[in-house]
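Left out: one protein chain. Kept in place: all the others.
Which chain is which? They are A, B and C, in the order written, and residues in each are numbered from 1.
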Amino acid sequence: MSELAPAQLVDDLVLANRILSNEGVLDAFGHVSARHPTTADRFVISHTRAPELVEAGDLQLLDLHGARVAGGERRSYEEVAIHAAVYRHRADVGAVVHSHAPSVIPFGVTDVPLRPIYHMGSVIGHEIPVWDIAQRFGDTDLLVRDEKQADDLAAALGPRTVVLMRGHGCVVTGRDVRTAVFTAVYLERNATLLLAARGLGAVRALSDSETRRAAAMLGGAAGERAWEYWTRRLPRRD
Amino acid sequence: MSELAPAQLVDDLVLANRILSNEGVLDAFGHVSARHPTTADRFVISHTRAPELVEAGDLQLLDLHGARVAGGERRSYEEVAIHAAVYRHRADVGAVVHSHAPSVIPFGVTDVPLRPIYHMGSVIGHEIPVWDIAQRFGDTDLLVRDEKQADDLAAALGPRTVVLMRGHGCVVTGRDVRTAVFTAVYLERNATLLLAARGLGAVRALSDSETRRAAAMLGGAAGERAWEYWTRRLPRRD
Amino acid sequence: MSELAPAQLVDDLVLANRILSNEGVLDAFGHVSARHPTTADRFVISHTRAPELVEAGDLQLLDLHGARVAGGERRSYEEVAIHAAVYRHRADVGAVVHSHAPSVIPFGVTDVPLRPIYHMGSVIGHEIPVWDIAQRFGDTDLLVRDEKQADDLAAALGPRTVVLMRGHGCVVTGRDVRTAVFTAVYLERNATLLLAARGLGAVRALSDSETRRAAAMLGGAAGERAWEYWTRRLPRRD
Partner (left out) sequence: MSELAPAQLVDDLVLANRILSNEGVLDAFGHVSARHPTTADRFVISHTRAPELVEAGDLQLLDLHGARVAGGERRSYEEVAIHAAVYRHRADVGAVVHSHAPSVIPFGVTDVPLRPIYHMGSVIGHEIPVWDIAQRFGDTDLLVRDEKQADDLAAALGPRTVVLMRGHGCVVTGRDVRTAVFTAVYLERNATLLLAARGLGAVRALSDSETRRAAAMLGGAAGERAWEYWTRRLPRRD
């Protein structure tokens, strides 16, 4: 795999696939990618396969229009356009997760905004937009299939960390793979807690300032502690 | 088993039993069957046994009135009439799942319609009827025990993919075993998400056109990706 | 153990302890007992120990006032009075489960009656009374500690299968161990489904007649199918 990307990135990306599955963020579907660390107009992602099963040999190198550059001819995920568009629009982003995380879906199909309600949730940011593909593209199969749709999604994301997709799922960005994984996991956890809290009554979310301060704090060593933990929880591969 | 059905069908049907149990769709009860691929008036189903435990040797061949044709004399599930009726009424159906999937039950005993709210849920179809056995048959033990009841259930199903049974469970159909399993799993997942979303407020379901487009898309390679994943997640048998 | 009870009863009672733990009905607390099959004024129950860990050697024989008759001097559960009272008052009962099953607790502390909403739940009966220890005994630690309290609880149970205990848990009865286990598991499952259904709106429960018919049906071979399944799901003991 050394011709595709540095060994550390390959390792992290394979672990990211498995961790996100094991922590309930991904099931048979969804995907995670990483920008190539030295060739900024390339990104690494598995060919179409359930994330839980992804191994180093499944990874491919794509350009920022989703064309395969290295790693064989196996079919790509239908929605590589999402990843490509985010990398084109956001030079600060080093990794992208697209998921159908279960607790996130309800916030895409109702009027209730998804907000961080505890410090661990702060990494998702204060404001989470909901992108509706139907608004510009009418009735579709909900997949983001071309650059026009993906650009529109990236525009809705703007400078933020997370964007929800109505009737579909979400996109999570991070400066690197471990950061994106951390945010994707706590996006799901925070959504679960907010669903429960809303059942009790009016909910006080973190303030904008609290969100920024807590997210900055969690951007430090917290990620390494969680990464070690999630890695150790993975079921053994034979 | 070769005299009963082709090896591929037997393998798929055993795996279907185990996958549906492992993914939380079936528990000790419920069953899955497949129409014989070359003898269209026969179907294959286990004798009465918890699906998790079904092995190739448990399968029997039944005719479309539920009579055992091959596979020994062990007692059939009480409700083989459900399977027989669906195969009689629907030439396009190659596999049937009957389950008490937990998140589906609430939609059979309230006035809230079960609708697909994300693209993965689209495989259940836009409209899910609820069949109430009491309407024509009065007080019963809720089981579908004869052809008259099963015909009535099949009529409620009509040309659709799924029908709920009030106070009991549901019937899921598919063109083949893997498709029916896929639909049965995402029927349960979609119902879970809709229960959560309804707790937030009014829910926007997929439109009829979105549902048809997304279901057509998922009818492609998606099923194979999920099947590989669910098979790998199965606990080992010794 | 042969001097305590027949080997089959001992096996079933040990498995009942483990199954009820593994299926989420019992945690470190709660207990299950069986009337002695030939000496009707004796019952078998573990000394005070988490049910998951109970082995044949933990079982003791008690009389119908809770006094230890055989099986050593190890301390009994605080609440053996519950079991003794049910056996005294109900000659038809061969096994008793006392649990803090999680989904059952909410129905003991609100005004919402627990009712069977699907055929599998019918085994709990159409009417589930809630016994409140405070009504006759004022402020207590909620435990049933003496015959007067236990008699009052048994009177609230009356001829029914299940009684809830406000702020505490429930008592489940059965003609034998496997039947009581079956009812205790589906009491919890039915309560979980009713909690979800109530979140959608008004719920249609089974009618009294449907409940009796479905319960009669499940009193047949269904229990054996479930028992085999739950036994096979148990984690191995070394």
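Just so it is clear, contacts are C-beta pairs under 8 Å (C-beta built on N, C-alpha and C of every residue); 3 or more make two chains touch, one makes a residue touch a chain.
Just so you know, these numbers come straight off a predicted model, no measurement behind them.
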Kindly name the visible chains that come into contact with the excluded chain. A, C
Which residue of A:Arg68, A:Arg160 or A:Arg213 touches the chain not shown here: A:Arg213
Of A:Ile117, A:Ile133, A:Ala154 or A:Val172, which sits in contact with the chain we cannot see? A:Ile117
Residues of subunit C touching the missing chain are 27-29, 48-50, 52-53, 75, 78, 100, 102-103, 105-112, 134, 139-143, 166-169, 195, 198-199
Suppose we count only contacts with the excluded chain; which residues of subunit A make the list? 117-120, 122, 189, 192-193, 196-197, 199-207, 209-210, 213-214, 216-217, 221-222, 225-226, 228-230, 232-233
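Quick note on the criterion: only the chains that are shown with their structure count from here on.
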Among all other chains, pick the one whose mean CA position is farthest from the mean CA position of subunit A. C
Please report how many Å separate the Cα centroid of subunit A from that of subunit C, as a whole number. 46
Residue ranges of subunit B touching at least 2 other chains are 199
